[in-house]
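As you look at this complex, bear in mind that one protein chain is not there, while each of the others sits in place.
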Amino acid sequence: MKRIFVILSFLILLFYIWQIWKDYNRPYLVYQKEFKELLKQKGGGEAELDDVKFVVRQRWLEKLNRVDRCETCHLGVEDPRFVDAPQPYTTHPDADKHSFERFGCTVCHGGQGLATSVEDAHGPTEDWYKAISSDNFLENSCSKCHGDFIEQEAPVLAKGRTMFKEYGCRGCHNVQGLERVKVAPPLVKIGEKVKIDWLYRWLQNPQMYLPETKMPNFQLTKEEAADMTRFLIPRVRIKDPDNFEGGSYARGKRILSESRCVTCHSFEGKGGDIGPDLAKVSSKVYPEWLFEWIKNPQAMRPDTLMPAYGFSDQDIRDLVAFIVEEYIDLELEDDVIQQNIQFVESANVGRGKELIEKYGCTGCHEIEGVEDRGEIGLDLTAIGDSHISRMDFGMIEVSHEERTVPNWLYNKMKNPRLFKAGLKMPDFTFSDLEAEALTTYLMSRSKEVVPASYHLHLGERPSDYNPQGEFGEILDNYRCLVCHTINGRGGDLAPDISIEGSRVKEKWLKDFMKTPYAIRPILVERMPRLKISDSEVETLYSYFRTTLVDDRVEKLTGSVKEMSLKDPEVISLGKDLYYNKYACNACHQVNLKGGTIGPDLTSVGERLRTEWIVYYLSDPKAFLKRSIEPVYDFTEKELEALTAFLLSAKEKK
Amino acid sequence: MSSEHDRRDFLTYLGWFATLGTFGGISVASARYMVPNILYEPPKSYKIGKPQDYPEGVNFLPDKRIFVVNNGGNYKVISAVCTHMGCTPRWIAEKDRWECPCHGSIFNNKGVVIGGPAPKPLPWYEVTLGSDNKLFVNEDRIVPFSQVLTIAA
Amino acid sequence: MSKRILIILCSIFFTPALIWFSAQVVSGSDDDHTERSGFLLPQKHSTNLTREQLRGKELYQYYCALCHGRTGKGDGFNSFNMSVPPADHTDATVMSTLSDAQIHQVIKEGGSSLGRSPMMPPWGRVISDSEINTLVAYIRTLVTSGK
Partner (left out) sequence: MIEKVKNIVFQNRFWKSVFRHGMPVNARLRSEAVMSNLFLHIHPVKIYKDSLLFRKTLGLGLISFYLFFILCITGILLMFYYIPHVQRAYQDMKDLEFAVSFGMILRNMHRWGAHSMVALVFLHMCRVFYTAGYRHPREFNWGVGVILFVCTLALSLTGYLLPWDQLAFWAITIVVNLIETMPIIGDDLRYLVVGGTLVGQNALIRFYVMHVMVLPLLVTMLIAVHFWRIRKDGGLARPE
């Protein structure tokens, strides 16, 4: 009995000694000692070395309700001398923008700020599922303070956000605060538009016909695709191709190239990516439909990006004739088409409808005769907050450290039916980077709220600029905003025309709209030749002059009048400045001589208003922040001389 | 017999020694447990940005409740908590002194009470320049008026 | 009597430990045999550059590459029409004669500030000093990649 007493009491005593030893040898002390050594090597002073205390160092962020003890080990984050030091001592790259005192660490990086051991802090662990964000998904935290529209600072997040919208994710997944928009074409009269065998092939594998399409692959069986096709096109329209009154092939070819369709559409791999690739279009659509579409695309689909060119009927007939003849799928054989049509005809309409309802096609398409069941997918409003236990890894073995919500989401993006066969989510064939961007965006969907004092919205919210009246109609009709931007709304393919009224001359604009050309020598010609009337151009210009002007430019009118721009002495001074002092010809061309970065300046006097030239020379960045132009500090005299030279440049030919 | 007896006693003593040792250890550990290692309080020493951020004259930092005095590249930091009832004194540049709006305490430009109910002068805090070129204030170290941090412009 | 109790006590203490240990061993050997069938981890975008140099690279590609070329060889698409060809940043012999301060100055104040060609414009009003530092850091990395 006594022996047991002795042994037990000694065991317990040893246990306590072990505990005390453990408590005084916390894992972080190793790092703190190493840091002190490193500091000595970096030339830290006596007082500085004394300041390195072997304790838990924490930042208490009362407003964020967080406690971060990361700096217990990451001791050099604020010290610029540790830039080259190994982790965990490295200097934090942008300590200036986000002070640790205010933000701490975990609000951006995730992880367990309270922990002081490596595994616990970085996670994931049993009792802290939110592991530190890997660099791939780090930008998901930016939106907490900076909002959703951070193009510059968080490109990955912004890309994810755009993708989420464009791929129509909202059609199947609810996200509070986002509107459910049907992003894909309506299928109401699809039988009038596309050929039945094309639809059958398309449903089986959309990427086969159009590799860049946003339509996902639902991995349907042949029977399923046939059933769905049968439902969408109940009556097979056998039409004689000769029924359509054709036009001239040669003339159609010329119109196609003159109108610069290639700016938006690509043909056999060459061309823009705004519209679909048209290389095989005649194996897809009926010529009658194509005729109606080119005549007025906006009547058939109000949200299309295609401008109404204003072609005459004969022009369109020629165009269609050329397209039907030229852009045909050569690999497709006639008997295969017939086989496909027969196969579809024998399919089951009822099953097709069921499948369409099951896969939630109505999330993106308008479909007649099918009930829209709303969002059939998971609610993603707060997907970033999900606990890992909610994520079903199915039968796949994933080690504990790799079991994180972002990793799950990433794999779901890459291969939606990885975790379980027979799931409904289709395969979008995302690349690695795309999957990362979407995962980053999804991880940013969180219910965590930071105090209002932390909010700093970066980037520009989409502008709601929407002009009415005659000008608005022209803008809408020709879809100018697909390429041009006005007051923050529009595309970035072509120049921003927010202050075009202060910039260009009326005569030049009229000529340009008739026969557009490329102002920058390096660019291919892209502005389409629209059938725009003179009166419409006048409307445009009068709107430009009244509304789209900049006071800073208009104010210069007085001083421009005082300039002696015709004085040959001034001009020759300007020439000297242009060629010798500032070497503008390094980037700009005059009379076909000079660099090709900036616009051709030969006839700049005809194109631009003199005020604009003066204004632009004095500060190029004021108009276009993204401009690659260096900023000089010209004197008044130099401004005058350069302007005078530019205005005279053409006459000197 | 006697040695057997001794051995047993020895074992008992040994057992009791271990038991009491454990109890002692627990007591000491519990006492240590009561001494907090981390505090949920605003830190007493902190960085306040670069010296260039503070123009000539007296600058007030509302977050930290301190004044940063820049006198031609000579930096000093003084508390902005009135020693009377804890209001924030205002710097009156024309009169070259602090005046507390609550009960009218007046401190001269050295922080010394020259009027009103305040019992003690405003304390000057130690300020140093860190390796990352930022000012570092330590409220735990109160320094005499004469101590300044001189930074070459 | 006491021996029996000792045995009981020992078995109480050690049985769980034994079970735990054997469980570890078994699960450890399990891991080696399972396939991870298709589960992918996001790839690290690996680069040898520091963050500073990366920022410099971004700026270089935007502002400088047009003339100096994407790889810094002075063969940008705009270089053909220049009377003075753009500097070759990969040329170790030339680059070693320039100090960081000189490169900084040329970028900031233009080629004419050092008596070189004005074809190199001053970027000081467009790119901030700290950004020019990142550019210099990046340009230095180009040398080693050249030759």
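First chain written, first letter: the chains are A, B and C, and each begins at residue 1.
Following the convention adopted for this analysis, contacts are C-beta pairs under 8 Å (C-beta built on N, C-alpha and C of every residue); 3 or more make two chains touch, one makes a residue touch a chain.
Since the model is a prediction, treat every value here as computed from it, not as a measurement.
*Asks:* Would you mind listing the shown chains in contact with the chain that isn't displayed?
*Replies:* The chain that is not shown is in contact with A, B.
*Asks:* From the listed residues B:36, B:119 or B:144, report the one that touches the chain absent from this view.
*Replies:* B:36
*Asks:* From the list A:127, A:392 or A:464, pick the residue that touches the absent chain.
*Replies:* Here the residue in touch with the unshown chain is A:127.
*Asks:* Have a look at A:39, A:115 or A:157 and name the one touching the chain we're not showing.
*Replies:* If we include the chain that is not displayed, A:115 is the one touching it.
*Asks:* Counting contacts across the full complex, list the positions on subunit A that touch the omitted chain.
*Replies:* Within subunit A, the residues touching the omitted chain are 1, 19-20, 23, 56, 58, 65, 67, 69, 112, 114-117, 120, 127, 387, 389.
*Asks:* What does the interface between subunit B and the hidden chain look like in terms of residue numbers?
*Replies:* 29-30, 32-38
Keep this in mind: only the chains that are shown with their structure count from here on.
*Asks:* Could you tell me which shape the graph of touching chains takes: line, ring, star, complete or other?
*Replies:* Drawn as a graph, the chains make an open path, so a line.
*Asks:* Give the chain pair that accounts for the most C-beta pairs in contact.
*Replies:* A-C
*Asks:* Please tell me the distance, in whole Å, between the geometric centres of subunit A and subunit C computed from their C-alpha atoms.
*Replies:* 24
*Asks:* What are the residue numbers in subunit C that touch two or more other chains?
*Replies:* none
*Asks:* Among the residues of subunit B, which are close enough to touch at least two other chains?
*Replies:* Within subunit B, no residue contacts more than one other chain.
*Asks:* For the complex, give me every residue of subunit A touching subunit C.
*Replies:* Residues 1, 3-4, 7, 83, 93, 134-137, 396-399, 402, 406-407, 410-411, 414-415, 418, 432, 435-436, 439, 522, 580-583, 585-587, 593-597, 621, 628-633.
*Asks:* If we count contacts the way the header does, which residues on subunit C are in touch with subunit A in the complex?
*Replies:* 2, 5-6, 9, 31, 34-45, 50-52, 62-63, 66-67, 77-78, 81-82, 110, 112, 117-119, 121-123, 125-126
*Asks:* What part of subunit B is in contact with subunit A in the complex they form?
*Replies:* The touching residues are 8, 11-12, 14-16, 18-19, 21-22, 25-26, 29, 37-43, 46-47, 130-133.
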